[in-house]
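One chain of protein is taken out of this complex; the other chains stay put.
Think of it as A, B and C in the order they're written, each chain with its own count starting at 1.
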Amino acid sequence: MSASRYTYLGPEGTFTEAALRTLPEAATRELVPMVSVPAVLDAVRNGEAGGALVPIENSVEGGVTATLDELATGAPLMIYREVLLPIAFALLVRPGTRLKDVKTVTGHPVAQPQVRKWLRAQLPDALWESSASNADGARLVQEGRFDGAFAGEFAASTYGLEPLVTEIHDAKNAATRFVLVGRPARPAAPTGADKTSAVFWLGDDHPGALLELLQEYAVRGVNLVRIESRPTGEGIGRYCFSVDCEGHITDRRVSEALMGLKRICPQVRFLGSYPRADEVRPQVRPGTTDSEFTDAADWLGRALDGRG
Amino acid sequence: MSASRYTYLGPEGTFTEAALRTLPEAATRELVPMVSVPAVLDAVRNGEAGGALVPIENSVEGGVTATLDELATGAPLMIYREVLLPIAFALLVRPGTRLKDVKTVTGHPVAQPQVRKWLRAQLPDALWESSASNADGARLVQEGRFDGAFAGEFAASTYGLEPLVTEIHDAKNAATRFVLVGRPARPAAPTGADKTSAVFWLGDDHPGALLELLQEYAVRGVNLVRIESRPTGEGIGRYCFSVDCEGHITDRRVSEALMGLKRICPQVRFLGSYPRADEVRPQVRPGTTDSEFTDAADWLGRALDGRG
Amino acid sequence: MSASRYTYLGPEGTFTEAALRTLPEAATRELVPMVSVPAVLDAVRNGEAGGALVPIENSVEGGVTATLDELATGAPLMIYREVLLPIAFALLVRPGTRLKDVKTVTGHPVAQPQVRKWLRAQLPDALWESSASNADGARLVQEGRFDGAFAGEFAASTYGLEPLVTEIHDAKNAATRFVLVGRPARPAAPTGADKTSAVFWLGDDHPGALLELLQEYAVRGVNLVRIESRPTGEGIGRYCFSVDCEGHITDRRVSEALMGLKRICPQVRFLGSYPRADEVRPQVRPGTTDSEFTDAADWLGRALDGRG
Partner (left out) sequence: MSASRYTYLGPEGTFTEAALRTLPEAATRELVPMVSVPAVLDAVRNGEAGGALVPIENSVEGGVTATLDELATGAPLMIYREVLLPIAFALLVRPGTRLKDVKTVTGHPVAQPQVRKWLRAQLPDALWESSASNADGARLVQEGRFDGAFAGEFAASTYGLEPLVTEIHDAKNAATRFVLVGRPARPAAPTGADKTSAVFWLGDDHPGALLELLQEYAVRGVNLVRIESRPTGEGIGRYCFSVDCEGHITDRRVSEALMGLKRICPQVRFLGSYPRADEVRPQVRPGTTDSEFTDAADWLGRALDGRG
């Protein structure tokens, strides 16, 4: 029953909901907005939901730290899918509001840097105050607390607002990456264009530890797609690393790299292998294909048998 | 005149102000709170202030992205000093409020993860809503919009509140690192316990680029203290790296590493060399001291002269 | 029957024979001297002998190229044992010869640099001419062709000579390393203090190929004991690499390194895993023990099953 429910970072009308609705299976699920990333993910952890969609990375603001940190700690979760959503904001206002009437604006803190230049140019005197989410900002406009809210155009009708300006985004190619998270299970089958995510804690603070981490990937020809340091919470200067690489855990080059990392890191958390939203297939360096791994293992077997 | 003015991330009563007041020179400066990191730094850029104190990293929440991104772009600025401030929150309430009366709480978004566990344990039903700053949260409590605000204990008196609970921090060793920023000038003289900060853009997206970046440091025996990826704003998957290393730009191992990085990166921004707040002196690997650099240069000179 | 025969680089009275006699099983074998390294090894290849002892490395002269090249090419052979023999020469003369009578001396070309300083000091005017082996030199002295021969003291009686001076060696710690070679079979069981030998051809001539070769070892914590470049015979600038590393092919860190090398090198020849003559046990870096390999494989299995 709960498997038929997906939670997402709400409220209704956020980009997260829009991203979730791009997944075919969303049509057959009950979609439940929740107030925070921890709440969204805890619903999966405790079985109330079968999956959860949360933002993990934004091309302007960077990693969504609540998501990164929730995935890195607490009861294990796994990523099964990613969604890339181009981001453009609309300035939502109460019907009749003109641009010159807009003195106060709101939006999620992550939205601010994405509309900063537009604000400077178009509403240099408007006062920004953050709200808990873009949709929540829309609600606050509905209630009259602010004159305008930056949110997805699709959120306007929910809150009885109208989009005064659309397609606002300081940066071209602005996009947010979302991940569909569930309880740990077998990863989806490899598609040939996959990504593998994991979190690594570096044991002692020896200076070359990050270099060694990267070399475990590099020596097996596994390319990194994203690496992000996150504080471990143990004080300034202590970090763990959240890493996405090309390939699937069942690819031999990836599994050998992960095992190598497992050996040198005091703590590793596998976060899943899943299809890339952009469907880009990796350039696999000669010497690191599955068949070359198999050939090398055969050769080793012969050497062990004296038939080298 | 403006040199005598320091801006900081306000409003009054924030941890940033507390950090700024730990600097001896703060006593002789006019300290001006401003509403946002960009505003604080722009005041330095346009000459209204001689320096600015902004948070750059928190041991719980990680990098302060507004600061990282402002330093990486726009008119160049440089870091001249860092301040480490242990972080403990107080729950500030209007006089007379009891813990059981607290139904709504507020604070800066960065504060939330640092008090999350405490909230779950002590006020599981309290509703959190973010405010623009911890101090702003205190103001909102004063105005009656919330029942309690998480802020520094020192902020209570400013807003007519009282600390109901103090020393709230989910993580031991919680600390925030602040940097004193000014317009580019000669770095402060080396103290023997220094840090050097810079931002690097990796040119093409070739897979080993980050590894090469780290090797420029490693081969000269320069240890990294912090590395953080930040999106360049050009789309998902495009990052620059904000890096702090041990040592001063006038240390030969550091300057050679920086020049090596300048050569392989299409863009590099030097952010300054400054004394470490923790005064930890680096372990300098044999072969990378200044005198060994000088000896090697002498040897090369002799070799070029045929006196090798 | 042939298994009971061991060939060695003769003639009788060479250091190679002395090294062979240090092996317990030599007492029960027919020991057959042969004229050249190729002859010695071909006897094993064609089944005339069960094993062969040949010098492979000398602490003064370096690699014995005939041995290195014969092992690298032709029908495969494997190393099963190594012997380290301290090298000290005696000056063998016909009975009655005094030092001042010695005008001409001989010995194997490899012996010359090991007695060069002694010759300069003691017999500065003596003329050196190389002979095919140290023992052959002794024979030539017996025949009157030379006045003195540098050879092992043990060779004197065979040729009716007497040692005029003993313990001649320019370098302290001078030693020769010999290997016992046989046809390919299962390697000897690991002893905990083993060595593994192999030859690697680097495919194209891309500049970093040697670095990549070393990194396959380094990333698995496998230390090198010896590396020697040898020409492939395809022209100046084309080399293969003969490498000894610590550990046994059944050690997981070694087998994974070998498979990695097999994948990146167009040609690899495994030359055997065998006990170290010096019985030095390797320092195994944390993260590279067999049990850590097993634990990592278990972890991977759980991750693949969704029980990570």
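Just so it is clear, a contact is a pair of C-beta atoms (placed from the backbone, for glycine too) under 8 Å apart; a residue touches a chain by one contact, two chains touch by 3 or more.
What you are looking at is a predicted structure, and each value in this text was computed from that prediction instead of being measured.
Novice: Given the contact rule set out at the top, which of the displayed chains would the hidden chain touch in the full complex?
Specialist: B, C
Novice: Consider the whole complex, including the chain that is not shown, and state which of B:37, B:258 or B:277 touches that chain.
Specialist: Of these options, the touching residue for the absent chain is B:258.
Novice: Of the listed residues B:127, B:280 or B:297, which contacts the missing chain in the full complex?
Specialist: B:297
Novice: From the listed residues C:16, C:58 or C:196, report the one that touches the chain absent from this view.
Specialist: Going through C:16, C:58 or C:196 one by one, C:58 is the residue touching the chain not shown.
Novice: On chain C, what residues meet the omitted chain?
Specialist: These residues of chain C touch the chain that is not shown: 38, 57-62, 65-66, 69, 84, 109, 113, 116, 129-130, 132, 170-175, 177, 207-208, 210-211, 214-215, 218, 223-231, 233-239.
Novice: Identify the residues of chain B touching the omitted chain, counting contacts across the whole complex.
Specialist: Missing-chain contacts on chain B: residues 76, 78, 184-187, 215-216, 219-220, 249-250, 255-256, 258-260, 262-264, 268-270, 286-288, 292-293, 295-297, 299-300, 303-308.
One rule holds in what follows: only the chains that are shown with their structure count from here on.
Novice: Edges wherever two chains touch, nodes for the chains themselves; is that graph a line, a ring, a star, complete, or other here?
Specialist: Graph shape here is a line: each chain touches the next, no loop.
Novice: Same or different: at the chain A/chain C interface, is the fraction of residue numbers used by both copies above or below half?
Specialist: same
Novice: Between chain A and chain C, what is the gap in Å from one C-alpha centre to the other?
Specialist: 57
Novice: Tell me, which residues of chain B touch at least two other chains?
Specialist: Residue numbers touching two or more other chains: none in chain B.
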